[in-house]
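Beneath this line is the structure, given in structure tokens, with notes to follow.
The other protein chains are all here in position, but one chain of the complex has been omitted.
Letters A and B name the chains as they come in the text, with residue numbers starting at 1 for each one.
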Amino acid sequence: MSVYEKLAALHITLPQPVPPVAAFVPFVRTGNLLFLSGHIAMKDGKPWAGQLGLNLTTEQGSAAARSIAIDLMGTLHAALGDLNQIKRIVKLMVLVNSSPLFTEQHLVANGASELFARVFGDKGAHARSAFGVAQIPFGSCVEIELVAEV
Amino acid sequence: MSVYEKLAALHITLPQPVPPVAAFVPFVRTGNLLFLSGHIAMKDGKPWAGQLGLNLTTEQGSAAARSIAIDLMGTLHAALGDLNQIKRIVKLMVLVNSSPLFTEQHLVANGASELFARVFGDKGAHARSAFGVAQIPFGSCVEIELVAEV
Partner (left out) sequence: MSVYEKLAALHITLPQPVPPVAAFVPFVRTGNLLFLSGHIAMKDGKPWAGQLGLNLTTEQGSAAARSIAIDLMGTLHAALGDLNQIKRIVKLMVLVNSSPLFTEQHLVANGASELFARVFGDKGAHARSAFGVAQIPFGSCVEIELVAEV
């Protein structure tokens, strides 16, 4: 199955990337590496606000991370025109808006990691850092940055 | 206009890079990529201490980010000898020392992003992640890490 067939089987429609609300661009390619900007979790077109350990559960955080993975694939598609050109999802950096006692950032991050594994197979197996941050722009609950090899 | 003419038009003088106060180096080149260490905001030769949302405004944070961009250009100049050799500012990671409720990290980061855009033009359009951290070495208010393509 191609990447797009897998997305269809998962009933996932890729979004049109939204231009960043700031003085930067959604991705930069250098050589065979594609660096994607940090994407924040969005819900119903607005920042998905909240903090893990305060007013969001780990399951909600994981769903937010999964939704960012879909947005990241939208940006990858916009960058390349064809997701099948991706040789490898190299690395994710997963920032979780965390209260002082929340320690399940890895479970939140799995919402994104598992989707990449399902959609890209072996090419989706990535290195990753996940950790708790004090805040995220617009109060969003999760932010993810990605590096891919083309 | 060359990069240096743009800097002169903006009345910006690049600093001599200060050796890191620790067991690392200000930059490492690998292939065509130049990785710069996180630079903390400095003011009058001392760490620019403070926290956004506590005792610094967004405007002050943005000014601190802009000052780091100048320091990063000083390091890029020291690394390459000629800023015109830069093909692209690839990526910034902007860490904002944030109180629990401060959510304008993107506006703080724009202080750096907009300066790179003005000085480098299209080559300055970069990917970016900005987020709020619990603290920064020496209590500095902002720290920025940069990747450039040569």
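Criterion: a residue touches a chain if its C-beta (ideal position, glycine included) is under 8 Å from a C-beta of that chain, and two chains touch if they have at least 3 such contacts.
Remember, it's a predicted structure, so these values are computed and weren't measured experimentally.
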Which of B:M42, B:A78 or B:A134 touches the missing chain? It is B:A134
In the full complex, which of A:S2, A:N32 or A:N84 touches the chain missing from this view? A:N32
Any idea which of A:S2, A:N84 or A:T103 touches the chain not displayed? A:T103
Omitted-chain footprint on subunit A covers residues 31-33, 87-88, 90-93, 98-107, 109-110, 113-114, 117, 125-134, 147, 149
Touching residues on subunit B - with respect to the absent chain: 20-28, 30-31, 35-38, 93, 95, 133-139, 143, 145
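Following the convention adopted for this analysis, only the chains that are shown with their structure count from here on.
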Just how much do you need to spin subunit A so its Cα atoms sit on those of subunit B, in degrees to the nearest 5? 120
How many Å are there between the centre of subunit A and the centre of subunit B, using C-alpha atoms for each centre? 25
